[in-house]
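Complex shown without one protein chain; remaining protein chains in place.
Chain IDs A and B follow the sequence of writing; residue 1 opens each chain.
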Amino acid sequence: MSRTMIEVKDLTTKYVTRAGENVYAVDHVSLKVEEGKSLGISGESGCGKSTLALSLMGYYFPPLYYTSGDIIIDGRDISGMDPNEVRKSVLGREIAYIPQAAMNALNPTRKIIDFIEDVIRAHDPSMSRNDILSLAKQRFEVLGLPAEVLQKYPVELSGGMKQRTVIAVSVILAPKVLIADEPSSALDVTSQKMVIKMLRDLMDRGYIKSMIFITHELPLLYNVTDDIMVMYAGQIVENGTAKEAVFSPLHPYSKGLMGAIIVPEKGLRGGKLTAIPGVPPNLKSPPPGCRFADRCRYAISECKMHSIDLRDAGSGRSYRCILSEGQMGEAGENG
Amino acid sequence: MKGYRQYFLRKLGWFGITFVFAFLLNFILPRLMPGDPVAVITQKVTLGMSSQSGVAKIYREYAELFGTKKPLLEQFALYVANVAHGNFGISFSQYPRPVAVIIRESIWWTICLQFPAIIVGWLIGNILGALAAYLKGGFDKVLMPISIFLSNFPAFGMAIIMLVVFGITLKWLPISGGYGFDLIPSLSWSFIWSVIIHYQLPFWSIVLISIGGQAIGMRSMSIYELNADYVKYSRFMGIKDRKIIGYVFRNAMLPQVTGLALAIGTMVSGALVAEIIFSYPGLGNTILKGVMGQDYPLISGVTLIITLMVLSANFIIEMIYGLIDPRIKASQAD
Partner (left out) sequence: MNTMVKQAFQSAKFLVGFIIFMIILLTAFIYPVIVRDPPLAILGQGTFFEPGIYVNVFDSIHSKRYKLSLDNAAAKRIAAKLGNEERLDMQAWLLAAGVPKESIDIVNTEKLFDLWVKTYDPNKSVGMTSAKRNYYVRLDQSLKGILGTEGVTIASTNPDSGVLEQTDSIERSDFVNLGQVPVVRVLPLGTDNFGRDMLTELISATRTSLVIGFVAGSVATLIGLILGLLAGYLGGFVDDLIMFITNLFTVIPSFVLLILISFSIGQESRGAFTIAVVIGLTSWVWTTRAVRAQVFSLRNRDHVNLSKLSGHSFIRIILRDILPYIASYVIMALILQVSSGILAEAGLSILGLGPKTTEVPTLGLMMNWAMIYSAHITGKWWAYIPVLVDIALVTFSMNLMNTGLDQVFNPTLRE
């Protein structure tokens, strides 16, 4: 029975605008990742995935506030925990984060090894410099970085090297959960593949016990994660294994995403190319019914009337729609 | 250190070129002056003389002495040679004192007053700015308007206000001179004390003027750095706030050092005027006397020396910057 590394129940967090309005960027999100597994979260810009990442870490800084829900990391409930305690024992150690555009995440005036020392000392003040050094070298090796990099300043490294350095630093304390926020978006395709391979490597070797991979490119996740979750306007709209989500999406939004992408994958050739018209709703005052209804080709009047729950599609799959697969098929033929 | 050497040599080269340029300007500009300076001094010296040939003779002598009749290129060569020997010519208004002597008397007062004052002002200003960015709230709201007000205030304005408030109304400190009029420079305790209390008003005026601009700049820099990506990432990795603050201010300081280098020229100008207001026996007053006496060797010499001082200060600051910013060494290494 594998351990659940991270379990999130009904998490809701909000931003408070200057005018005092509440924007629920993460709206009753639940997820679960087991040891040795990885979860991909996909969605367009502004759907709340990065906010979700910050919320998972317990990283609440104004204007972001925790509202309700549980976050349990390896059996330990950290939601609503004192931020200082979070800083000391959770951040970096239990759960680590690789930010977007990681290139800029390093302090330009500090040597890499000195920064690593700072990170480690913040959690384990007694570790000796030598131990730190060998630990760092170990991680760097997995990521294909030579040991000399440790003695350099960020300005001396290329973009790709900085990215890998940041990954190495993030996993240095062998976190239970690694959240990678668009780790490959700022890179060229070759580097993208390399980063993904490294992340998988890290997991295979046990340096990280589970991973959450955030991206806006849904098909990318097929090669990376075991399960996929699709987010739209702050809510989860689809849930399933990678294969299921990419090749047989259930929610109209996921269908639209896959239809809008030109990827020479098996089974997609010959299909029609479609774009999703419209824009996501303003979360300051979300629409009463389904949030995707305005852009959905299958929408019926009932869709806009009340909020939609996740619909169980069997064996762990779920999607947030009142229509069944069959009903959508009919509408597709007619519309 | 190799990277550093390149940086050093480049800055040194630049220093040299700028100095030569300033030197040229310094030589040429006064000589564009319409009118004949030798005639002016001859007139002064021969006041009351009735013999025409006598006057003419004196005129010739001075022309010879000051070399104003020779072709420009020869004059320049002469000038360079003289300056290299520390000879800036002879003052017109305080004839026959050599300019070098006059400068030597006042330069130490200026250096000892201005450079500590500018540096102290810079330090205090930066600390205040950093605190304002970090503490926010009340401290920030109080500091900002004061800084804006101070930085907009012209240098001489501040000096005058200080003089009137502290020197005249409250009568706490003396308002003119470098030391008491009745004292003769000596190593006695009373003389040193007199120097110290005469130092206070000019010193604090210059400090206050420097604080305003620095505080605002440092505050902006600090706010910018506090929102930088690496701050967020360091927090994500669990690093304590105190350490992060250390990062932020070290990084915010760097552009401030460069800023100081750029601003030194302006600060020195302001400080010179402050000196004049306090009748402080420094270069400021020397210029004043030179202007009033139409003394162009003196003006020429003083401006050259001031330019040299500013250039050197600039150079030193850039050197220090090269030492404290690790990126310089690193990026020059290949």
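Please note the rule applied: a residue touches a chain if its C-beta (ideal position, glycine included) is under 8 Å from a C-beta of that chain, and two chains touch if they have at least 3 such contacts.
This is a predicted model, so every value here is computed, not measured.
For the chain excluded from display, the touched partners among the shown chains of the whole complex are B. From the set B:Leu78, B:Ile127, B:Ile276 or B:Met319, the residue in touch with the chain omitted from the display is B:Ile276, counting the whole complex.
In the complete complex, the residue from B:Ala77, B:Val101 or B:Val291 that touches the missing chain is B:Val291. Residue B:Val164 is the one among B:Ala56, B:Leu135, B:Val164 or B:Ile192 that touches the chain missing from this view. The chain not shown here is touched by just one of B:Ser51, B:Asn152 or B:Ser188, and that residue is B:Asn152.
Even with one chain removed from view, chain B keeps its contact list with that chain: residues 14, 17-18, 21-22, 25-26, 29-35, 148-149, 152-157, 160-161, 163-164, 168, 175, 262, 264-266, 268-270, 272-273, 276-277, 287-288, 291-292, 296, 299-300, 303, 306-307, 310-311, 314.
Everything below uses one rule, namely that only the chains that are shown with their structure count from here on.
Chain B makes touch with chain A in their complex at residues 228-230, 232-240, 243, 247, 250-251, 254, 325-327, 330-331, 333.
Of all residues in chain A, those touching chain B in their complex are 57, 59, 87-88, 90-93, 96-97, 99, 101-102, 104-111, 118-119, 122-123, 152-153, 155-156, 166, 169-170.
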